[in-house]
Each structure stands twice: as structure tokens, then as C-alpha cells.
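Sharing a structure with you now.
The other protein chains are all here in position, but one chain of the complex has been omitted.
Then we have subunit A:
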Amino acid sequence: MTTNYLILSGLLFSIGAVGVLIRRNAIVVFMCIELMLNACNLAFVTFARQVGNLEGQIVAFFVMVVAAAEVVVGLAIIVTIFRTRRSASVDDANLLKY
């Protein structure tokens, strides 16, 4: 039954999205975004099974690569900002506003 997997994927995606909105630490926010990407992967693979072609599985591979590249860029940015401010909280970075 593929529906269960879709429900799980929806749940993971929602947990990730809510996490991005309510968590303060940039690393945790970033992990939540990764969770959302993985939820996408699960949805793609499930649909691939449901519709019976391989496109969804291929997409999942690409998403993994993209997510890995995103980790590299994201961690570089977050580490730089941590070294500057001694804090990775997204609330502390508040010079740019209005």
C-alpha cells in the first residue's frame, strides 16, 4: 500500500517546514530543510512505484546529489557566520531589516 508512504512523506515534510519556522539555530533549521528534501525523495520513490515507471527514482538520485552540494554550501556559510558572531542563532543576525 503506497498511501502510507505518502502520508509519512507528508508528515516528514510538515515537520521539516514547521521546524524551519520555529527553530532558532541555523544548523537545526538547515537540518529541517534537509528533512523536507528527504520527504520529497520519499514521495518521488513512492509515486514511481505507484505509476510504475523509473522517473521518480531517477529524480531521487539527483535530489540526493543536489542536497549534498547544498550541505557543502550551507555549512560553509553557517560556519563563517558562527566564527564571526560566536552564535549560529538566526535571531542574532538582525542587522538587515525594514
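As a convention for this text, a residue touches a chain if its C-beta (ideal position, glycine included) is under 8 Å from a C-beta of that chain, and two chains touch if they have at least 3 such contacts; residues count from 1.
Criterion: contacts and distances are computed from a predicted model.
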Have a look at "Xanthine dehydrogenase accessory factor", "Amino acid/amide ABC transporter ATP-binding protein 2, HAAT family", "sn-glycerol-3-phosphate transport system permease protein UgpE" or "NADH-quinone oxidoreductase subunit N" and point out the UniProt protein name belonging to the hidden chain.
"NADH-quinone oxidoreductase subunit N"
Against the chain that's been left off, what residues of subunit A make contact? List them.
6, 9, 13, 16-17, 20, 26, 29-30, 33, 36-37, 39-40, 43-44, 46-47, 50-53, 55-56, 58-59, 62-63, 66, 69-70, 73-74, 76-78, 80-81, 83-85, 90, 93-98
